[in-house]
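These notes concern the structure reproduced below.
Note that one protein chain is taken out, while the other chains of the complex remain in position.
For subunit A:
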């Protein structure tokens, strides 16, 4: 007999589809592929850095690897992975059947694979060597075609992320189910609003900078070339006007993931719903006025340094509000230490370190000391790996049953977590003292006195490489032989758990029902029905039990 509510067949995931769930999975798998590519490049770099002399690869090739590693991890892994969760989850969470513009959504995804392959093709003509920042005049003198391919790919990937952002904002603001007002939608949607605002306002400015850089490169103009009367500092301003907010584009979606994962696995209501929602918007706003803290050593005048130092430090306030709210959420909760929760706790601890070292480098005198050293490398890997990637894995373990209809193997998941957490800290923690002692980043050779510590870092990076194997085995094994997932294995309250796993093509068999808020764990919503005092009391009882 034919099914009343048809599901997707596996073939659907390999072709052009306008279904947001298919597109979400396509984003996630594509991004993960590029994570492996970018990771392999990092392993070659770390192997080279195990010894002070450039004996494994030529310094030019090291520069290419360094540039491609950074660009791939940012533009082809973290940003698309955030879009993956947004695509998959937003329509389900707000109880609708698809995105506002499904075809545009599919186009946004299908820009990425060609963009990524084009990116990698730059190795055939001499990959770019100027770092992911592509500062002129360095980017103008280190190989024209590699650099031009870099520019075109970043423009393509930026376009993809803008098309995604138009969709997210329109869907969240216009397509929520009738009963859901903006203050009862899941926090992940709030975080995607904040992210999309930054994409919409920031990305075009990067595009403008790259178009002008392209003119300098190909047509012989001198916008950023001091040799022809231009000014490289203007490029830095335009670049960081996007690229600092880009840090928040890369981390805000995963703040949203954490806000979903913690309450479910701690069985407690989220602490400070509105504080978390609005602090995300505050981070986006502040994120637009802090960019020049990347340029403290670029001859930026003192008064401008003061301004950017102050605004940057203020960002610690909304970020702190989030971190404290998350801690308060799990405080006294009935925590189940499954793979998803372990990665979420890994996120909390690592991101805290990244956030604190962020406040340190925001201070001008300190920053002048550690600028372009491994301290900065340690800082942003604690934010982007310790923050984004840990939260990303928490999200994968949390929503894998929903996406695939199969449960994951918890033992393998825990092994994955332990290897990742140990490998991550062994790789990046020693970079703090290395940087403080003056080891320069982005260079293939270093002073022999740093060798012992670098060997440790390299061993850590190998553990990190090994950690992906239990994950991959787990995913393939679970898809093939995993236990069938019920609708709602975590007894969660957000709407995506009200439909089958995986959801049917049209998402919901019938209109979903909002019978509780997204985080009303331990609250008897039927008997109190809006009585706030009783509500609070019950929440307290639920918390202390």
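In this text, a residue touches a chain if its C-beta (ideal position, glycine included) is under 8 Å from a C-beta of that chain, and two chains touch if they have at least 3 such contacts; residues count from 1.
In this section, contacts and distances are computed from a predicted model.
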For this session: Given the options "Oxidoreductase molybdopterin-binding domain-containing protein", "Oxidase aa(3) subunit 3", "succinate dehydrogenase" or "Putative spermidine/putrescine transport system permease protein", say which is the protein name UniProt records for the missing chain.
Result: "Oxidase aa(3) subunit 3"
Exercise. Which residue from A:221, A:363, A:404 or A:437 sits in contact with the chain not drawn here?
Worked result: A:221
Problem set entry | Of A:234, A:275 or A:352, the residue in touch with the unshown chain | A:234
Problem set entry | Contacting the left-out chain in the complete assembly, out of A:13, A:33, A:101 or A:145 | A:101
Seminar exercise, completed: Of A:207, A:290, A:378 or A:493, the residue touching the omitted chain is A:207
Seminar exercise, completed: Where subunit A meets the left-out chain, the residues are 97-98, 100-102, 104, 162, 165-167, 169-170, 173-175, 200-205, 207-209, 211-212, 215, 219-223, 228-231, 234, 237-238, 241
